[in-house]
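Note that one protein chain of the assembly has been removed; the remaining protein chains are unaltered in position.
The block that comes next holds subunit A.
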């Protein structure tokens, strides 16, 4: 299915948000996630299904002022 990951179109076979992170080799990374504009806590990723057209944001600590 086609989804949007961090603003870029992507194809995935992942059924859940946790699967998607594993697919992107970010399973063990320190990241925060949101689907369609709403935060999904780390503990909820395995139970969060990914559907066609979903917008996923995967954010990490970054430099800031």
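Points to keep in mind about this one:
Note that in this section a contact is a pair of C-beta atoms (placed from the backbone, for glycine too) under 8 Å apart; a residue touches a chain by one contact, two chains touch by 3 or more; residues count from 1.
Basically, contacts and distances are computed from a predicted model.
With the options "Aspartate carbamoyltransferase", "Peptide/nickel transport system permease protein", "Alpha-D-ribose 1-methylphosphonate 5-phosphate C-P lyase" or "Thiazole synthase" in hand, the undepicted chain maps to the protein name "Thiazole synthase" (source: UniProt). By the touch criterion stated above, the residues of subunit A touching the omitted chain are 6-7, 24-26, 29-34, 37-39, 41-42, 57-65.
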